[in-house]
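Only a single protein chain was left out; the remaining protein chains are all shown in position.
This part shows chain A:
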Amino acid sequence: MNKLIIGRYLPGTSLLHILDARAKLIAGFYFIFILFFAEDWPAYILLWSFTFWVMHLSGVHFKTYIRGVRPLIWLILFTVCLQVLFTAGGEIYFEWGPVTISQFGIVSGIYIFFRFVMIIFISTVITLTTKPIDLTEAIHFLLKPLRIFKIPVEEISIMLSIALRFIPNLLDETQKIMDAQKARGTEFGKGSLFQQMKTLVPIFLPLFVSSLNRAEEVANVMEVRGYQPNARRSSFRKLRWKWADTLSLVIMIFLTVGLLIMNTIV
């Protein structure tokens, strides 16, 4: 569990930690959006320098980001391969049935690889520097307009925050159950793949049972503490929009302009 970097929060005091979660979320999504308008290498260089700058600002070691990419590397390489093998155009180096390795294919494969890695880097920057609870609060805020369509935004956000709140408890519980089953003689990570999967059953069954019991208890607590779905609630957690947040969005506009200029160079 400790290997997973995506979705993790690392406490810190960098400028990015201080930024409002809404600003980071908007800027992040916007960056991923404009990424698809980059057509040539000058544009990619600009976007990469921006990505590195942001990563540097976060104060988190570069290695951490590399670790974040690692679990996804096969997915990325698979996509790149598809792109390389099935794109025709330009000089053709190899041809076999529908499979062609062409100049255009290789170029767009490389672009896709860099695009993918950039998306992971940027989203990792956001989750590493933002408390999950602030992120849910930001999602809550940004989803608010959907209330017109009768989407229960408040309930979704409280669900998200409670789910996040109980992740450590569930991990603890999993560990406890695993220890208990080990004490009873279960061996994990041994035998064929099928056998390994079978040893997971005595973990998941008790885990499901205890989670359901926990859920009922939590629901009772919430009800007793006066939580009524559909009722108006105030919020103790306040997101504060500062000038730095506005500035970060202005930087995004500059980046867009820069990107458009770079696209016209070649």
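To be clear about the criterion, a residue touches a chain if its C-beta (ideal position, glycine included) is under 8 Å from a C-beta of that chain, and two chains touch if they have at least 3 such contacts; residues count from 1.
Assume contacts and distances are computed from a predicted model.
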Can you tell which of "NADH ubiquinone oxidoreductase", "Cell division protein FtsL", "Energy-coupling factor transporter ATP-binding protein EcfA 1" or "glutamate synthase (NADPH)" UniProt lists for the chain that's not drawn? "Energy-coupling factor transporter ATP-binding protein EcfA 1"
Sole residue of A:Ile45, A:Val221 or A:Ala244 that reaches the chain not shown, by the stated touch rule: A:Val221
Touch criterion as defined above, residue of A:Lys144, A:Arg165, A:Lys182 or A:Lys198 at the omitted chain: A:Arg165
For chain A, which positions touch the chain that isn't shown here? 131-133, 161-162, 164-165, 168-169, 214, 217-218, 220-228, 231-238
